[in-house]
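A single protein chain has been omitted from the complex, and every remaining protein chain is retained in its original position.
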Amino acid sequence: MREQSHRLAEGGRIDRATPLRFTFNGRRYGGFAGDTLASALLANGVSVVGRGVKYHRPRGIFSAGSEEPNAVVQLETGAHTLANARATRVELYDGLVATSVNCWPSAEYDFAAALGLLSPLLPAGFYYKTFKWPASLWMTYEAVIRRAAGLGRAPDGPDPDRYDKINVHCDVLVVGGGPAGLAAALAAGRTGARVILADEQNEMGGALLDGHDEIDGAPAQDWTAEAAARLDAMDEVRCLPRTTVFGYYHHNFLAALERVTDHLGPQDAGVLPRQRLWRIRARKVILATGAIERPPVFAGNDRPGIMLAHAARTYVNRYAARPGRRAVLFTNNDGAYRAALDLRAADVEVAAIVDTRPEPTGDLPAEAESADIELIAGHAVVATHGRKRLSAIEVMALGDGGGQVSGEARRIPCDLLAVSGGWNPTAHLFSQSGGRLRFDATGACLVPAVAAQATRPAGAGNGTFALDGCLAEGWAAGAAAAAEVGSRARGRAAKAPGATVTPEEPPGDYGVVPAPGHPEGGPKHFVDLQNDVTAADIALAAREGYGSVEHLKRYTTLGMGTDQGKTANVAGLAILARLGGTDVAGTGHTTFRPPYTPVTFGALAGRDVGALSDAARRTPMHHWHERAGARFEDVGQWKRPWYYRHPGEDMAGAVERECLAARNTLGIMDATTLGKIDIQGPDAAELLDRVYTNAWSKLEVGRCRYSLMLGEDGMVMDDGVTARLGRHHYLMTTTTGNAARVLAWLEEWLQTEWPELRVYVASVTEQWATITLCGPNARRLLAEFTGDVDLGTQAFPFMAWRAATVGGIAARLFRVSFTGELSFEINVPARYGLGLWTAFMNAGEKYGITPLGTEAMHVLRAEKGYIIVGQETDGTVTPADLGMDWIVSSKKDFIGRRSLGRTDTARPGRKQLVGLETEDAALVLPEGAHLVENPGQEPPVPTIGHVTSSYHSANLGRSIALALVKGGRGRMGEAVHVALEGGAARAVIRDPVFFDVQGSRLHG
Amino acid sequence: MAKGAYSIFSLVRNALRYHEGWPRAWRSPEPQPAYDVIIVGGGGHGLATAYYLAKEHGVSNVAVLEKGWLGGGNTGRNTTIIRSNYLWDESAAIYDKSLRLYEGLSRELNFNLMVSQRGVINLAHNLHDMRELARRVAAIKLNGIDSEILAPADIKAMVPILNVSPEARYPVLGASLQRRGGTARHDAVAWGLARAADARGVDIIQNCEVTGISREGGKVTGVETTRGSIKAPKVGVVVAGHASVLAAMAGLRLPIDSYPLQALVSEPLKPVIDSVVMSGAVHVYVSQSDKGELVMGASIDNYNSYAQRGSPHVIENMLGATVELFPIFSRLSMMRQWGGIVDVCPDASPIVSKTPVDGLYFNCGWGTGGFKATPGSGFAFAHTIAEDRPHPLNAPFSLERFTTGALIDEHGAAAVGH
Partner (left out) sequence: MLLIPCPWCGRRDESEFACGGEAHIARPADPDAVSDAEWADYLFMRTNPKGAHRERWVHVHGCGRWFNVARHTVTHDISAAYKVGEKPPGDAS
């Protein structure tokens, strides 16, 4: 590890007692606690941190904040890696490992830099104009383009970290912990209002941490510490450092990302998540988001060693890192002179200040001059030199109102060029909230104008750049916001913090800095450093008609990088405006979209991953099924046993065994998942009449009825059996997947259309466990468990229900059947489900009792031609299509009835449900296969229908299938072709009931 | 080669002149007092309609009126997926026409649309999905469209970063693949069509908002705009998201609701996923752009909205499912998020139709599926306008179907919860 060659001997907010080691591009370096990766790299004199995406020119650290376009690095390796970390926002920790992205073999020596030679051929949008021939090769070109594109690399394994979410409400959310934000939080907090203050940095203070300001006569950093301490002491105030508010959504809902343990590096985080997503509903919002310095656009403005002026100042003041040894300042405004003065104070030689203004007369220029710094006014930087590090610049005199340069170029050796083109208020969140921005011609920037929500911009984020104004505006905003939520200060009056500031003259013109030679042929004027968009690209876009700001962005990719164009967008707009002879007020601006800075997907997902990605519902008998070898299928959220595999058995074998047992002796099935809706009230029957296709008023207590439920469009939506439990009491069953939907459907009609009906509906699915016993021995086994009900077919016929005691448990017995066998559904309170199931299994052993999975159930019901909603239906099927007209009453209205009479819905020849018998009895047709008239035809081959269900039936010793076929019921006995992979099979259309057509087993 | 034609040679030639010689991609004319046809809406579908009116029907006295900037609606806000793997014959016909047009459009328009047929994979997570998938694939193949079924191992081979563990909450049981599906550069589709339509004489007029539809005796006579009245005996309206608003100007109501649909991109990454992967069950679709960004779409926000913004919880839900499918995505970052407004019909199929007003035609209701249909929709709509009767491709997509009940229910078609 080498010496930190560019570290100042003293000063800064770093902890020299805590040295840290880190590795960048394979080399080991040292830094201190309190450093960012960027400041530590600068302290070690590292100049090249990456390469431009398009021309692969060397790039250095450009900023000290979230706006960083260049210093994008791959942080850590393996599953912990972060693809595109901004070095300026990575807090240094011991053992940190980072590499540059998108260069090979290294940032220092990048082969792709040869692309620079081709750069005249790569103007904006060049790919739209070429690579079209030959067509077959585009995918080859594209593969090359794809490999060259992209920045960092994705992790190679699942995320080892965890993420949390927090929902909070507050009276006042203050975004930004700089002077305006701190003042706002203090003013609001002292009233007792619930305040959240969030700031993206590791400590509060914002830009106060970077300079030497004074507040209320004391050093600003002392004031900041005291303000932070006072806020911490307020019960209702919550300060969130390392928290970026990234999205401003509707109705004052904002989202923020807190980096909880990122600054500790990869580690076993223990109880703490890596990051936390704050979902904040604020009554009032104060946007004290500060401002971002913008670079002038000049020839060769992308070399390592060229840096925003405030960033240079931040590095020497806050991090005690010297970004260079001999500096030039290039500015159009007074404020940036502070950087020159501070650099000078940090023993950086300041060779000159180049100011584009002809006669800078402000106090700060005067101060610089009195410090013997050469001031070159009315000049501009027109060229830069140095390959991997800036070595010199050239300046020329500006003429023609700043539009031309003239005279001799003067060469000034330097390794740091600090640049400033003024400041842009960070208006992203204000714009996201729906607020309108206006163009301020004096500052040449976009500032908040008209708020759309309960929000107040304050301080630099509002275009109020001077410190005294920031404090006053923040304080006033905090007090006003608190007052508006009814929170008033107690105790003695307090006054806003104040500061004495050096007045500043207005900034000079902002736009492209001219250079000698052809305006579009000389060295590149970069506008967007990350996406390598130049002023010439913008001119080309305008020339070709891509002159709207959105076209410009999309054609050139301006502002579409990971920095979202924070240093580029306004410059791009200014250039476009000038080409059109207008200003930014005339061109408008592109939409500010969330997020302000990139947000981790894992944090947005939170804990809703893995087992928690969606609730899995399990019946009380689930663990028994597991132990019995069940394979499960997902049905809605439920886990249902699909089949029970015995050792040495395959699925077909298991299903066959289960099916045979059900027909020949005794099957047992867990039917708990079927939806159960309790319906009570004097108008319960009327409700059923209105939502079901058949009539309900005559159903006696103790009886059940099957029915279809339609959507208002006449299409089958659900089916099931409903039992009349009492005079005003019914129990409806639904399909497993539709239970919630049907309940919501009933509620919707009851509440919105039929509020006069006296009836209540409630889901009781989870309250009951349902066990189905089916097969010739079902009655025998059940009889062993119950003494208080006559199970005989006369006393307890098919489609009846009885209250009974089963195995000592109060139960409801329903004699219904989905298999076509003698069958009882036993409902017991859910907590008895497993006990009763186990008892049935034990007692049923003598009958060879066999658990049935859903697959066996489906085979058995298909043998009977019973439909499954969602399998025989798909939202386009009517009762008549299913051959179920018998269940549709013509004597009453019900939901969907009117639609059945529409011309297409009543049309003959619709697809109808039929059975299919393949010529080859062993052939099980694939479900979803289509029926065609002429399989040999060239495509498109018209389909006449499709196979909805298809199985091998062990009971019939052959395959069976159900299908929806055009005009199917009129084609009984006809042979049809079923299109299959590599051929077709012949099958005969037949009635869908394959087994026990008379239903004698059912009624037995 | 025509002046301004795009090729590697013209690129070299222009490079020598600092690219100062490139002409405008399309003119910026003032509106004329009258046209043969006015197309309202300068998105992909409107521009395609104008292009095919000129190319196929010789109708070039056409104005395309755009209230903002070309392609600023859903053309510039979608997830760039193209495919034609639709269940019903009617849908398959028009979407595959569109895909076939896309396949030749870059050369035809002399503008690289970056049509990238990297395959579209639709995942199945349960037995019901698998059954539907088999039905869909079989139907698609009968229509002569490429489609195949993949087993989990095949899927894993194509998309190694996909979690195909049987232990996943929604395990991947299989998938369908349309190899001809993929992506195209969405903005380029609008620009390429605009440039080609302009070259055939179509006037493309931006910043010209239609404020009224003029009629006389049940016949359309033109439109009122923010830049004055413009006459035309035929007006075709193609304004995704705002169809109901334009319909109201003509006294019509449509079976359409407008919803926000959200999408997002990650930061640019080195290639991790080659194909487009969609999952209907968990409402996710993902692809990686040529810039390296992962492009993802969510389901619609289920309330009527004309604000091109949505609610964050929809994105959060989508990302939960996405991270479950692609565990390595967890540490990647969302870079940009946006919303569009989609017109949704009750059957999730579009309306490309004549209307009760003579000379007034509507093309709308493409829901989340409009981008892939752009050239096919324009082709059929141009025919409908030029001939005053639908092309066989769009005849089934009439307004009358909502009266007769002959809906074309494609709810399963998009990986989006309607």
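We call the chains A and B, going by the order they appear; numbering starts again at 1 in every chain.
Note that in this section a contact is a pair of C-beta atoms (placed from the backbone, for glycine too) under 8 Å apart; a residue touches a chain by one contact, two chains touch by 3 or more.
What you see is a predicted model, and the numbers here were worked out from it, not measured in a lab.
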Among listed residues A:S5, A:Q751, A:T838 or A:S1000, the absent chain is touched only by A:Q751
Full-complex contact with the absent chain, from B:S275, B:S311 or B:S377: B:S311
Check the options A:R897, A:K911 or A:R1001 and report the residue that touches the missing chain. A:R897
Taking the full complex into account, find the residue in B:S7, B:N61, B:T221 or B:N302 that is in contact with the omitted chain. B:N302
Considering the whole complex, which of A:R21, A:R230, A:H250 or A:R631 touches the chain not shown? A:H250
Residues on chain A that touch the omitted chain in the whole complex? 249-253, 279, 281, 434, 452, 712-713, 744, 747-748, 751-753, 755, 893, 897-899, 901-903
Residues of chain B in contact with the chain that isn't shown? 242, 244-245, 248, 253-258, 302-307, 311-313, 346, 402-404
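Rule of thumb we're sticking to: only the chains that are shown with their structure count from here on.
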Chain centres from averaged Cα atoms put chain A and chain B apart, in whole Å, by 22
In the complex, chain A residues that touch chain B: 79-84, 102, 120-121, 123, 126-133, 135, 138-139, 142, 145-147, 149-159, 161, 163, 247, 249-250, 253, 255, 277, 279, 518, 520-521, 536, 540, 543-546, 548, 550-551, 554-555, 557, 560-562, 564, 591, 593-595, 598-602, 604-606, 608-611, 613-614, 616, 633-635, 642, 713-714, 737, 870-871, 874-876, 899, 902-905, 926-930, 932, 938-943, 946, 979
Of chain B, residues touching chain A in the complex: 6-8, 10-12, 15-16, 18-20, 22-26, 28, 68-70, 72, 76, 89, 92-93, 103-104, 106-107, 110-112, 114-118, 125-128, 131-139, 141-145, 161, 169-170, 185, 187-188, 191-192, 206, 266-272, 288, 290-292, 309, 311-312, 315-317, 319-324, 327-338, 346, 401, 403-407, 409, 411-412
